[in-house]
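Structure, as structure tokens:
Of the protein chains in this complex, one is absent; all others appear in place.
Chain lettering (A and B) follows the sequence in which the chains are written, and residue indices restart at 1 in each chain.
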Amino acid sequence: MYVAVKGGERAIENAHAWLAEERRGNTDIAELSIAQIREQLSLAVNRVMAEGSLYDPDLAALAIKQARGDLIEAIFLIRAYRTTLPRFGASEPIDTGIMACDRRISATFKDLPGGQVLGPTFDYTHRLLDFKLAADGEVPKAPSRDAETGTVPHVTEFLNREGLIEEAPYDDAPPPDLTREPLEMPSTRALRLQALTRADEGFTLGLAYSTQRGYGRNHAFVGELRIGSVPVEIDIPELGFPVEIGEVILTECETVNQFTGSKTEPPQFTRGYGLVFGQTERKAISMALVDRALRWEELGEDNVGAPAQDAEFVLYHADNIQATGFLEHIKLPHYVDFQSELELVRKLRREAGAQQLQEAAE
Amino acid sequence: MQANTLSGGFADPATQSAYAFRSVMEAMARPGTIQDIEGAAPPAPLSPAMGAVLLTLCDTETPVYLAGDMDCEAARAWLAFHTGAPFVGPAHCMFAVGTWDALTPLAVYPIGTSEYPDRSATLIVACSELAAGTTLTGPGIKDQATLSLPEVEAFQANRTLFPLGLDFIFTCGERLAALPRSTEVSRSSSEAIAQAGAS
Partner (left out) sequence: MTEYNFAYLDEQTKRMIRRAILKGLAIPGYQVPFASREMPMPYGWGTGGVQVSAAVLTPSDTFKVIDQGADDTTNAVSIRTFFQRTAGVATTTATSDATVIQTRHRIPEEPLHEGQILVYQVPIPEPLRFLEPRESETRKMHSLEEYGLMHVKLYEDIIRHGHIATSYAYPVKVEGRYVMDPSPIPKFDNPKLRDMAAIQLFGAGREQRIYALPPYTQVVSLDFEDHPFEASKADHPCGMCGATDSYLDELIIDDIGGRMFVCSDTDYCEVRQAAGHKGKDAA
């Protein structure tokens, strides 16, 4: 006799209880606080804010804790929370020229106004496991000096002054919002940049790397990479002037790329652009390279069929929440469809077998 | 700001708009059926049904065209306060509101594009009555239905545009009916039968 399996509800509840227990781990070990995650796993927090499209370090830290350190799961938590938030307004465009830079480097000039500032980077650390950290995480205080004040000019502005780089004309048209409008092809650059800034870091990195290896090569130099905080202002109609509501830390990367030119226009360098929440420079550089690769058409370049040139391919597959959901959904029951395939394959095999028998008999 | 500008909206927007939407959806899914729709008390000349449809479907993302007498201070103020919908001319509207005479001719409204036939206007028509009338056939209709329509030719012409075209919501008091672009409109039931046989 057969008894159907029941009790999906209890199975789910029990699975959730077990999950919570596993998340906590051994209770002899002190529990992680949100503040600890925020302060000591800040680059994970930054990635979750960037790809979650929500600037809130505490919520990102909470999401990381709840997700047991699975950053895509944490990004998902943030995204799902974000969609429920009412929108009170849109900020004024931020000005990265007034960024208080923690880090600012240019690969295209040895020195430049505003200087090269290494900042807190892994770049020249030797990747040797530091066993001292296993015992004791206390560190001596780093040397400090007064922060630079005033604006830090963009490297591309120096080039632009000589006409050596393409203009980036000011455009005050409101950008589309890909979280509020369905994605539509062909896409504008504003929409592509918006998709890229929240795109999966690994996917963006892979695409950017592929351009360097020749799949849509665009000869990128890091004209400038800057990381620091920027004020966010919001226009209050009743007041008639914008009010600062806070600061965000951003990573901005401007690449100086392969020049173009024609009979009528002398050669000029071109631009790629990356701007991402938090200290997220791998992502910002990747974004700039992919942005540049996607601009082949407007710059009159050939489409060599490289994945990074294909806006529809890039935009439809860059979102890790969409990708992971659909990928993982194949573990849901599909036995109804499988059954219909089973019947079909059996039928086709039966008929093929009968035909072979008949041919053998003839 | 008038007192009746602030009042007359849904007291409980989440549930009232849910019920109102079901009425609109049933009407659009079953052309010819007449549905009740309640909960709104807009200032004249907007009817309660019109008000409820607008509260349910309109917001800052939906340009609205107020035709003829509907384009008055009371209607504008009420809609602006309760929905935030921007007011536009007929060529750019997503929803148009008016009596049939004020809304016609129909050639001015967006009918969608061949790639995006959904980018078309929905006309919310104030009617003096909703009753049986012209014979309707098509999706949503078992055999045939009937509905009092202000005229026949305009809807027949609209049907020839399919999948492009306009969709209509007819309102009267606290009741509504709808006519999507997919509906075949004929003068008589024998004409409808001939049409059904031909398709």
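Note that in this section a contact is a pair of C-beta atoms (placed from the backbone, for glycine too) under 8 Å apart; a residue touches a chain by one contact, two chains touch by 3 or more.
Keep in mind that this is a model prediction, so the values were computed, not measured.
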| item | value |
| --- | --- |
| Of A:Leu183, A:Val304 or A:Leu357, the one touching the omitted chain in the full complex | A:Leu183 |
| Residue touching the undisplayed chain, where the options are A:Ala30, A:Leu128, A:Ala173 or A:Leu332 | A:Leu332 |
| Residues of chain B in contact with the chain not shown | 13-15, 17-19, 21-22, 24-26, 28-30, 56-59, 61-62, 94, 113-118, 120, 122, 138-142, 162-163, 167, 180-182, 199 |
| Residues of chain A (touch criterion as defined above) contacting the omitted chain | 1-2, 4-9, 11-12, 76, 79-80, 82-84, 86, 179-186, 312, 316, 321-322, 324-329, 332-337, 339-344, 347-348, 351 |
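To be clear about the criterion, only the chains that are shown with their structure count from here on.
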| item | value |
| --- | --- |
| Computed distance of Cα centres, chain B from chain A, in Å | 43 |
